[in-house]
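Every protein chain of the complex appears in place save one, which is left out.
Letters are used for the chains, namely A, B and C, taken in the order the chains are written, and counting of residues starts over at 1 for each.
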């Protein structure tokens, strides 16, 4: 059994990690770290896990001997992972970081978008960007995975292949994303209150959301040149799910078959990406609680626009599920181990 | 008192009309027509109106003497208004049609997008498109108002002035709209069930939604040339509200101030359009139950994109509220009469 | 015009008061007090009121000259109203307190259930319990109204007449209440987060909720003897609304007609209580955004149980609406002034 330590285990990504670890046949929990809830029973914070997880939260000190832990997950707010990750790597252990701290290869870009200094620049190039289906080879060889953001996962899975194969080759990439409120985490703020969010739909962070930098980095790698994206996140009155509607111009005269062939070439052997049939589009309920990313698209001949729609569960494929998937790759397990529960409907 | 007849009074637009009429000081209800619920108490169908509306539904025959009715609202499914509207005009009465039947000036466009023959082509040019703030002069003089669709209202109020004043002048207009489920009406279909919609977000009608034709007609009129729009509707798990996020290229180097000045020039004297301050964006809850349209925008200098966001209550400004506003114009009442209740929050 | 000062204007009860004041023909706003948001524009906190309320929040000092204010509403957390209310009465002004501080006539009961000392015991008997329909005579003569709690309003409006008229006369009164999340106020706590409440239903405060004391006080007054009630509040995944399902034994052999006659005798002249027909039961949507209380009931002959169901909007009839209704009584205005907007459906 592989022993797992989770640092920052009580946020929603942490809670989802614990749920997924509990049903993974090759994993067992080493410790569940939480500064705020140290020594509280974990199932008081996540009552769904009563009778499943008996552990209490601990406030871990990385100076301690943690030799029995085989892999660490860090699920801390942005900016707080750099020091812990460095220490873990120093112990010769594997780590999957769910924050943004190691996603951006260019430290200036990080410091500009995240408005803070990077304290672990020296280990930045050890990090592999954990978009599982795209970088599986690199992931399986690294000690440090920078787990992708939820919005970027939903945008990059459909876009990466199309830019890589030059089916999309222009300056206009608009990503209009809609997220459930759990994407804002379990942070206690007025904007996340039930009564503020229910029966409400709103845009936020227009032109300034930090995930833009991560999206553009990967699109640029795919395209082999600098690519910009117009990314607009929205908050929908639901708990889970991201739906991204992506617009780009069809300036190369590609056809439906071209896009379908490319997506199928990339994803037919991947168990967690489902390509929709013509005329069908993804919906967030169809991926609820699962690690799937559903992708549909349409070329509008009338306007010359390509419209792509993707759906993920932001806490699974957009966070904890992809983290487990990456860990499976790192340990040579079956990539879907622990991630097989079907989406729940209704 | 002006006496009102509502044909098709039991759908959601009809229900909202009845609610608004009940608090309008110059209106009284003449009849509430419903084929399906004839002779049932109206407040059995809309229990909110118990003690407020005592009428029973009737199945009206337009051959009858209806001389006491001063104005008719037709809130029927698309395709079913043409005959009744013709008969009402023939009686010399005013009519506001909430269907799409008289919105498109070009009968071929109608027949193509709605896939049905138009049976009242001869009176089509008597119809004024009822976008209240834009066409108030024409509305106040006509006998027949074609009340705009909900999505078009949300898109056109911000876009019309900007195209008219040439601040937007290019081929790429992307309208990504998110609607509450009441936009689908009270029709009893699997797709509208609570358990199918709750905790679900989905796109539909990509590139094919009929409101595209209505949006393009008005954008073309504003621009003085043929304009196309890429319109994508989505269903959000909420009852009311439309938020439209609109993308266009800033190919003329316009500045924030240019857009703000133009919007304020058009709307500062209009009581139902609110322009947001810089950095603030509309949200559907802020217009809930009211006739407001909130508009915010941002020019992204980094990408050269203009992003505009608008919010309306689809049943009020997107249907019954705008219909009352148009009726106020037609009768020379204060334009806000009966529409003054503030939005409800939370 | 009567000038209104609202102390604690930014909670949900405060926000609803401001909305209702804005549409009341005889009221104008004097000040909107808020400790937390002093000097911020009120419409930043309640964006629905943009263009309707231009005031900024102020942090009021009751030592100031406030002679121009005719009536005060205090919408502070429990325990914080005692001092301000005393000062306002000292100025010879009218005040409606929305907290629990003046609802309980017995100071020991207050201190026991609220676990805090009462600092204004001397003015306690000036307070009239503001259950508008029951105590209208007393309310119209007092300077200080203790506005009822939301749950008690929903339970007392049906129960008071039935106990008073001895139709219910036994020891078992079970009140099973279900509330929307706005009942918990705008306080920023983990338990009120969207993702914690959505798709969740739970009981809380079983046997210990403070509203029990208020309910029992009024039931005892009605019955003319000590009455206890088993009150269980629940949190439902919705913003507004309380539905109370009440059970008691039919130990006096009363019939449907007896209950109906009594309720109609008490409420037929009251514009905000609606008695449902046989076989029909209240639902929260039918009172949404309004000051109505809907009441239905059934005598189960099989089991000898009387089941009563009531529905209110917790923020209107359960808080701000009833406060306005009480103010109307205190000033001799029409009791429904400013409260006439119909419930919103859907």
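Keep in mind that, in the parts below, contacts are C-beta pairs under 8 Å (C-beta built on N, C-alpha and C of every residue); 3 or more make two chains touch, one makes a residue touch a chain.
As the structure is a prediction and not an experimental result, all values here were calculated from the model.
From the options C:239, C:291, C:322 or C:341, the residue with contact to the unseen chain in the full assembly is C:239.
Of the candidate positions C:36, C:116, C:230 or C:256, contact with the hidden chain is made by C:230.
For chain C, the residues touching the absent chain in the complete assembly are 172, 174, 176, 178, 180, 195-196, 198-204, 206-207, 228-230, 232, 234, 236-241, 243, 245, 247, 249, 281-285, 288, 298, 300, 302-303, 305, 307, 309, 311, 346. For chain B, the residues touching the absent chain in the complete assembly are 12, 180-182, 186, 188-190, 192-199, 237-239. The omitted chain makes contact with chain A at the following residues, 12, 15, 19, 22-23, 46-52, 182, 198-199, 239-240, 271, 274, 280, 283, 285-290, 292, 294, 340-346.
Heads up, the rule we're going with is that only the chains that are shown with their structure count from here on.
With angles rounded to a multiple of 5, the C-alpha fit of chain A against chain B returns 180 degrees of rotation. Counting every residue number used by either copy at the chain A-chain C contact, over half are found in both chains.
Per-chain Cα centroids separate chain B from chain C by 37 Å. Measuring from the averaged C-alpha position of chain A to that of chain B gives a distance of 39 Å. Counting partners per residue, chain B has 198-199, 239-240, 283, 285, 288, 346 as the residues that reach two or more other chains.
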